[in-house]
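Inspection log for the structure reproduced underneath, given as structure tokens.
With one protein chain held back, the other chains of the complex are shown just where they sit.
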Amino acid sequence: MKMGYYPGCSISGSSREYGESLLAVLRALDVELAEVEDWNCCGASAAHNLNHTLSLALPARSLALAEQQGFQELLVPCAACFSRLAATRKALMADDAKRRQIADLVELPMKNIPVSINLLQLLQRVLPENLKEKLRAPFDYKVACYYGCLLVRPAEVVEFDREEDPEEMDRIMEKIGAAPLDWAFKTECCGAGFSVPRTDVVGRLCARILDDAVSRGAEAVIVACPMCHSNLDMRRQASESHSGKKYTIPILYVTQAIGLALGLDAKQLGLQRHIVPVRLSAGKSSQILENAPA
Amino acid sequence: MARIGVFVCHCGENIGATVDCARVAEACRKIPGVAHSVDYKYMCSDPGQTLIREAIAQNKLTGVVVAACSPRMHEPTFRRVCSESGLNPYLCEMANLREHCSWVHEKSDVTTDKAIDLVAMLVEKVKRNKPLHPIKVPVTKTALVLGGGISGIQAALDIANAGHKVILVERDPSIGGHMSQLSETFPTLDCSQCILTPRMVEVAQHPNITLYTYSELESLDGFIGNFKTRIRKKARSLDEKLCTGCGLCTTKCPNKKIPSEFNTGLGMRTAIYVPFPQAVPNKPVIDREHCTYYTKGRCRVCEKVCPTQAIRFDQEDQIVEHEVGAVVVATGFTVKETDFFPEYGYGKYKDVINGLQFERILSASGPTLGEVKRPSDGRVPETVVFIACAGSRDPAKGIEYCSKICCMYTAKHAMLYKHKVHHGQAYVFYMDIRAAGKMYDEFTRRAIEEDHVQYIRGRVSRIYERNGKLIVQGADTLLNAMPVEIEADLVVLATAGVANEGAEALAQKLHVSYDSHKFFVEAHPKLRPVETNTAGVFLAGACQSPKDIPESVGQASGTAAKVAALFSMDELTREPVVAVVNRTAPPLYSTCVGCFLCQSACPYQAIEREEIKNRNGQVVKTIAKVNPGLCQGCGTCVAFCRSKSIDLQGYTHEQVYAEVMELLS
Partner (left out) sequence: MSEFEPKIVAFVCNWCTYAGADLTGTSRIKYAPNVRIVRFPCTGRIDFMLLLKAFSQGADGIIVSGCHPNDCHYTSGNFHARRRWMAFRNLAEFMGIEVERIQFSWVSAAEGAKWADLVNSTVNRVRELGPYDAYRQMAASSWQ
């Protein structure tokens, strides 16, 4: 059965390259996705601060649709969407009365709400053991894996085993031949929703993150969240004006790094869409793997 | 034929104003088997007691019902009256006409009818009461003390000084416990070893104390006054009688790179070692896990250099058995390691240490000989951050409780650091300063005001390393949660005090209860803080909850007083309200079918197995038998018994059914 796919707004807008690279990589790995029809906004950032019922109803509608369309699992690549969908499922599955109330509100039945999984969880599952053999070239860079806040928190919803010092993305990077660094800001705040109203705050927070990554010798920051990406990439100017330093380090989605290692076309991976130019290509030591397909 | 006496008390107006006491006495006179029934103004007064005494003698009464106040108030009084009159005290019962009738109902015929019911019910019960005799059990006047830390040492010395034998068992090669690891002690800043080691020596030399170090409790059976214990003496690989403690073996041992437990991994020791120079006994132990001979099959250097040929590589664990009358559990606690804290680096930063490690760094006998040097590069730290409540009071970490000692020792640490590194800067992150105790608050104030330790009220969210410095990120909640970032050279976590590993298994061996954190539970949190629910087993020190030294010592002396009181008697007297398994004719028969449901139901392990043999000595069947020394009389077994073969004296089936039948007749 195909896995359900909830792209969310970012992937349809400011983070198109995340969606493009994700689809390209999953196609290469023979994973089929089917987008949930008529999905709607998850309400992230705003709804749960304003109206509790609304914050459940918005994700619930998409989840109910997914259930109706026969999905048991849903890939939710955006960390904010993932957090809202997972939290909503947890809240509604634990409380029958609440579930009935919300079902009435969205006018859709809800019985077995599909489970949301994030991209790291999916990759852990679908990246083959012998991935190295399938690589066109290793992605041989020192990388700082940046998880941000919502991918690993809150612990009781997301159930990451090391929420303060996660390692899943690091393991994935090792699989494509990268060298993940031990650094301090893996889960530090990037300023997320402040990107527009308080660019100065985002600049300060992102400068700290970039500073630490660069000072430890990172050649790329790897992310799996549209917000992390847009803040670290798009708000580069704000970061630089805060710290008075110049940063050239590119920010890559985890799928873009994998795509490069698999030999996918840079355009397919949307690398041209970045504000900070990406001048990386797999196999910088030009050691094309022997048994790689031509 | 029963001859029951009923004595209805007016309790002045208390009963008399609401219940027609004369009518109660009158009605009871008509109950079959009642030989005497009177009412009187104050039954508990001297004339009232005399009235009962005379009635028992004159009417040759076989049972007494006093209808007065709650038996929880005066049952002992009236049972004594009966006893003085030659009537077995357990043939006396009380009907509760005051608390359960006159005080809770209005004056009416209905209330008097209820009073009559209550008396009649007890009359039927008393008719079926049997004379019972207090149970006497002998007392073995030897105490077993588990744990040779300051609590165990204090308890052992106090009991021994009271003239009783003590067996002191310590798991480690030396007694001394955590206190021997401490540098100086709050609030007086006297040297811990200086005040402790004389006590340790006293224990070793005390004629009443038998000391087993490097030993563990194997099992404990029996009951108060009559325990049997088995102790495993782990093989020291040494003949202790021959060893003079010269220490030559420990200097020659080639295996010198083993992290020392005593120095909390900050120093090294050899494979044959004495944990610390003042150890008692001052005899080494071979650590077989690390010894080259045991791991690789050759070496035996210690054997070659030993001037008295005391090394015994083939020594085996030994089990020693003792009979003891009381047990003092003083097995202490431990502190969480730094790897418990993901936000502080999961233990990967060498310069993030716990409080016990900092004690060793401060200690004159420690790995740095008392100079404050940080573990990573041996530099003197210029900035030290202390984090209180590391783990404690943190439900997210699963430790909701306050570890109690950290506020004080953190103030002490900061103070001692400032005394040794005058130009250094000490910061303390705290939630609340809990310094309740004699001279305690003054002590923390001194740290702040005289030694200029910077106290910051707030939590630390993260520690990470940058350019050889530890960046401590926190918030100052007194400054509107302003973010604080400190570049520290050393971070000391006041990690939570937790139960020892194996506490649960030990509690089960001892049949004492433990809480969700594996701390042992006292019999009553206020009024019986040193007893456990198992009679004869007492608690001292931090095995019950984290405690500081004065509190541990106080509690240890408390247990010693309890043990001494227990040992002041040759025999123990216990209430005869215990369960019995029936044994009827033909001789030694019982209706017990030996299903032993009672055994699994009994919270006190009081049910034993007994074999019934025929005259040829063949086992006919195995039945249950109640050990009256252990039975506490709850009667849970009685309700479990399918064949009604076990019964509770004082609350037998016959008695309680008679009560119910009478009540509703």
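Should a chain be cited, it is by its letter among A and B, assigned in written order, with residues numbered from 1 in that chain.
Going forward, contacts are C-beta pairs under 8 Å (C-beta built on N, C-alpha and C of every residue); 3 or more make two chains touch, one makes a residue touch a chain.
Worth saying up front: this structure is predicted, and the values here are computed from it rather than measured.
The missing chain, though absent from the view, touches B when the full complex is examined.
Remark: the omitted chain is touched by one listed residue; of B:Ala17, B:Ala57, B:Val110 or B:Ala565 this is B:Val110. Interface note: of B:Val8, B:Leu118 or B:Leu266, the residue touching the hidden chain in the full complex is B:Leu118. In the complete assembly, the contact with the undisplayed chain comes from B:Asn533, out of B:Asn208, B:Ser461 or B:Asn533. Looking at chain B, the residues touching the absent chain are 70-72, 96, 98-101, 103-106, 108, 110-111, 114, 117-118, 121, 513, 533, 577, 601, 603-604, 632-636, 638-640, 648, 650-651, 653, 656-657, 659-661, 663-665.
Going forward, only the chains that are shown with their structure count from here on.
Between chain A and chain B, the centres computed from C-alpha atoms are 53 Å apart. Contact residues of chain B toward chain A in the complex are 342-343, 345-346, 396, 462, 464-466, 471. For chain A in complex with chain B, the touching residues are 155, 162-165, 183-185, 188, 212, 215.
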